[in-house]
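Quick one: the structure is below, questions incoming.
Only one protein chain is missing from this complex, and each of the others stays in its spot.
Chains here go by letter, A, B and C, matching the order in which they are written, and residues are numbered from 1 within each.
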Amino acid sequence: MTGLDNLYREIIMEHYKNPRNKGLVENQDYRLFRIKNPSCGDDITIQTLVVDGIIKDCRHIGHGCSISMASASVLTELMIGKSVEEAEKIADNYLNMVANKEYDENIDLEEAEVFSGVRQFPARIKCASIAWVAFKDTLK
Amino acid sequence: MTGLDNLYREIIMEHYKNPRNKGLVENQDYRLFRIKNPSCGDDITIQTLVVDGIIKDCRHIGHGCSISMASASVLTELMIGKSVEEAEKIADNYLNMVANKEYDENIDLEEAEVFSGVRQFPARIKCASIAWVAFKDTLK
Amino acid sequence: MMNNPWKKDFPQLTDGSVYFDTAATSLKPQSVIEAVNHYYHDLSANIHRGMYEAAVITTELYERTRETVAHFINANPEEVIYTRSTTAGLNMVSYIYGLEKLNEGDEIIVSELEHHSSFLPWQNVAKKTGALIRFIELNQEGRITVEAFKKVLNDKTKVVALTYVSNVMGYITPIKEIIELAHQYQAIVIVDAAQAIQHIKVDVKDLDCDFLAFSGHKMLGPTGIGILFGKYALLKELDPMEYGGDMNEDVNKDVSTWKEAPFKFEAGTMPIASVLGLEAAIRYIENIGIQNIHEHVTKVHRYALAQLNQISGITIYNKGSETGIISFNIDNVPSHDAITFFAEKKVALRAGQHCAKLICDWLGIYSCMRASIYIYNTYKDVDLLVETVKQAVEYFQELGF
Partner (left out) sequence: MMNNPWKKDFPQLTDGSVYFDTAATSLKPQSVIEAVNHYYHDLSANIHRGMYEAAVITTELYERTRETVAHFINANPEEVIYTRSTTAGLNMVSYIYGLEKLNEGDEIIVSELEHHSSFLPWQNVAKKTGALIRFIELNQEGRITVEAFKKVLNDKTKVVALTYVSNVMGYITPIKEIIELAHQYQAIVIVDAAQAIQHIKVDVKDLDCDFLAFSGHKMLGPTGIGILFGKYALLKELDPMEYGGDMNEDVNKDVSTWKEAPFKFEAGTMPIASVLGLEAAIRYIENIGIQNIHEHVTKVHRYALAQLNQISGITIYNKGSETGIISFNIDNVPSHDAITFFAEKKVALRAGQHCAKLICDWLGIYSCMRASIYIYNTYKDVDLLVETVKQAVEYFQELGF
């Protein structure tokens, strides 16, 4: 069961149990995007506040499997403070990594690196991606 | 080419070239039924006059292959003068014969017997049947 | 039971994996694979229009299958329409009957047990016509009962669209009684038999249903083929949904006319290979006997349930399931986390909402796992399933779920 242990890394479980930046705020300045994946029951909303090209806040809410929930939590923590440009680069790189596509190893994914184990589970790529795709949409 | 020669018997060709009882009459006492077979372009109308349970007249019009045209001609000639009951029996028997189903050899199909060659050509059963099916519908 | 006599007919089962996902799609016996293959390899002709030998043979097989299907469900051949799937058949009814016949204020009865393919077409009809959707209140167990049906049935009821067997709960709907009642109110009844056809005897004359749909791929047959049964009197009167080659009698620039049912409902080239494969599937089922299938499934199901009931840390939602479907969750573990564990152990289950979100809502869950049992499943398969459930409970508990 080494494969599964690669998926359920400690950091992931930690974020799953203690999600950061959870809950939305009522503020029109935030951009919000929601994605549902009906076949698995995932439902994630990401909320982002950008000021002067810098991500000042990033929040999430929803329900789903541990991978999708943890990846949302990791995402928000990682993105706060980044420039929009940087954030997009990181998100694209992350999405490529979990999808087992080519990605730039020089771009620092920080804690999000732990989701590399997903590559061995093609059926779970969506779980790890959904929050990040929603996040990218909040930047559009 | 013995098979084909069984299909295109002299009597059939004779009826095809010199159809009997061809052309409809304008008379409300006649019952009329039309059948089209769009895939082959057959289009046959049968018109029947029944008086006191006896088929007084039977006519046909349409276009189609030689088998369908000749079988319409043979049909009309054969049916005139028969009782409705007899006619139905003969028609059913004929339809069973051309479809290669069991049929009663004791019932006299007269000239229509020549269509027995159709049995070897499953794709042509419809051609030999269409007028007879229409005829049966005029009796309903 | 030690030697399952049918398992050997299913070539998919060779890598030691066990298959508990028949409710999604069944495995195929060799005879079905060969029937499809025979068409592609030896015939490969179009139907109804050819005179050469392959075309004649193909047409014969195609129409013979219609008779085989008719015999299987006790219908007349001209009441059997080939479709792409259950979904296509149920949608067709919603178009040819629902959108044409329903008006504002009319009522459509459905249930929360419906598969999306049985519910959404009628939600669409309701939206477009102004008709109202009414839900039968499910009993405590989540079942449709005749009593509850009576409470929503009334003079305004025009359509009743219900599942014969729920794909999540595995319950058999008392559909015959419901149909009898509905007909007293001149409502028509559309039966979704996608999960019934492979488990119990479906007899449309006995049920007296107006329409009934199912799919080949869930009953050992090919993908891409489904059957819509419709009472001839209805089919005769209704207009086609799709227009095109082969379904017409005469085409003119201004007006055209259609063939008789069922042909007017089959436009263009149909899934010929899958039709031929479906006949082989029905033959296979008939050879075993649907009653024997039901008994086998029931036995294996009971064996599974007895053991699963002993495991603490899981919740089973349908202990009264009658068709070999077990829906459950490992407590506190989202089903998509759990399912990965089973996939790793080569135990093929399904996780999610099973295209039946309304019953998930009713159960108060986001999703669940489903194991569905069929003839190729053995006690040994169950042992592996049970063992894997135990391991999974432990694994996820240790992870801290």
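Methods note: a residue touches a chain if its C-beta (ideal position, glycine included) is under 8 Å from a C-beta of that chain, and two chains touch if they have at least 3 such contacts.
What you see is a predicted model; the values in this text were computed from it and never measured.
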For the chain not depicted, the shown chains it touches: A, B, C
Hidden-chain contact residue, picked from the options C:K158, C:H217, C:K231 or C:H296: C:H217
Contact footprint on chain B, counting only the chain that is left out: 1, 3-4, 7-8, 13, 17, 38-42, 63-67, 121, 123-124, 127
Residues of chain C in contact with the chain not shown: 11-12, 17, 21, 24-28, 32-33, 36-37, 39-46, 49-55, 84-88, 90-91, 94, 112, 115-117, 119-121, 123-124, 133, 135, 215, 217, 222-225, 241-246, 248, 250-253, 255-256, 267-274, 336, 339-340, 342-343, 346-352, 355, 357-358, 361
Positions on chain A where the hidden chain makes contact: 36, 38-39, 122-124
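Going forward, only the chains that are shown with their structure count from here on.
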Chain B-chain C separation of Cα centroids, rounded to whole Å: 45
Euclidean distance of C-alpha centroids - chain A vs chain B, Å: 76
Length of the line joining the C-alpha centres of chain A and chain C, rounded to whole Å: 37
Overlap residues in chain B, where contacts from two or more other chains coincide: none
